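A single protein chain has been removed from this complex, and every other one stays in its place.
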Amino acid sequence: MDTSYEECIKACQECMEACNQCYSACLKEDNVKMMAGCIRMDRECANICALALQAMQSNSPFVKQICNLCAEICEACGEECRKYSHDHCQKCAEACLRCAEACRKMA
Amino acid sequence: MDTSYEECIKACQECMEACNQCYSACLKEDNVKMMAGCIRMDRECANICALALQAMQSNSPFVKQICNLCAEICEACGEECRKYSHDHCQKCAEACLRCAEACRKMA
Amino acid sequence: MDTSYEECIKACQECMEACNQCYSACLKEDNVKMMAGCIRMDRECANICALALQAMQSNSPFVKQICNLCAEICEACGEECRKYSHDHCQKCAEACLRCAEACRKMA
Partner (left out) sequence: MDTSYEECIKACQECMEACNQCYSACLKEDNVKMMAGCIRMDRECANICALALQAMQSNSPFVKQICNLCAEICEACGEECRKYSHDHCQKCAEACLRCAEACRKMA
């Protein structure tokens, strides 16, 4: 594995975790309807982070393209989460935006 | 690929599709809160179906164990979906129960 | 689900299956070393097809971007597989190139 991947791998691991936690917490909120967009984004973002992790860890020839797409989805998810005051959303927004930045550097 | 997998592969493809469609439709319902359990199950079930597909198609040594778990999750998802009168839930329940049966035969 | 997705979903399902079968068959060939690039591509391509399926089936807002990446990886996998005379490689190359075309239409 390219050692330059380390920072981005860590960012994707943290983003995947924050998205999955936010997804689960949103489904337990009183106003689930308001969180529908956030739930959807959280799942998408966790999935592309998982794919980016597999790609970096296995030295995929498509690392740049996958990280580029991951950055785009992380940004969209971060912007969605940022709208809500729940702790899990704010924490997720931060993890997404950090991950987007790390993925941009790879891409 | 073992040709005896064909029926189960088809059932998993249809179940994955029905679950993802139900997931997306639930997030657009007026009463999203009521559908929270269904949304969660749909995602889980689509993911295990995807894993079972990869396992059968690539002749995994763990096909039996993965199909066994897939059957269990499909049953739980089918029972959850069955509770709701929405077309997408009823259609999903049928696909899940057919898939559970096909996976039980494999396992 | 958008009905215009149907053709592309079918192409992704067939490509995912052909890639996983080719992957498994390559690992059983006498000359595995020669097939290393094909093995790697098959796994990548099966994974991005699985992601594209989830995206189309769940009406992801990122369908275009994911299908665009899927097209690129399918093309690369198809070109790699095409080099080898094994039946599973030739069959996989065809499925990849059909899927690339279907994904290009979506993207």
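Letters A, B and C mark the chains in the order given here, with residues in each chain numbered from 1 onward.
Simple rule for what comes next: a residue touches a chain if its C-beta (ideal position, glycine included) is under 8 Å from a C-beta of that chain, and two chains touch if they have at least 3 such contacts.
In this text the structure is predicted, and so the values were computed from the model without any measurement.
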For the chain not depicted, the shown chains it touches: A, B, C
From B:Ile9, B:Ile73, B:Cys92 or B:Met106, residue that would touch the chain that is not displayed: B:Ile73
Those residues of chain C which, in the complete complex, touch the missing chain: 24, 27-28, 30-33, 35-36, 39-40, 43
Touch residues of chain A, complete complex, unshown partner: 1, 9, 13, 16-17, 20-21, 23-24, 46, 50, 53-54, 57-59
Residues belonging to chain B that touch the chain removed from view: 40, 44, 47-48, 51, 54-55, 58, 60-62, 65-66, 69, 72-73, 76
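FYI, only the chains that are shown with their structure count from here on.
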Distance between chain centroids, defined by C-alpha means - chain A, chain B (Å): 25
Contacts with 2+ other chains: residues of chain A: 40
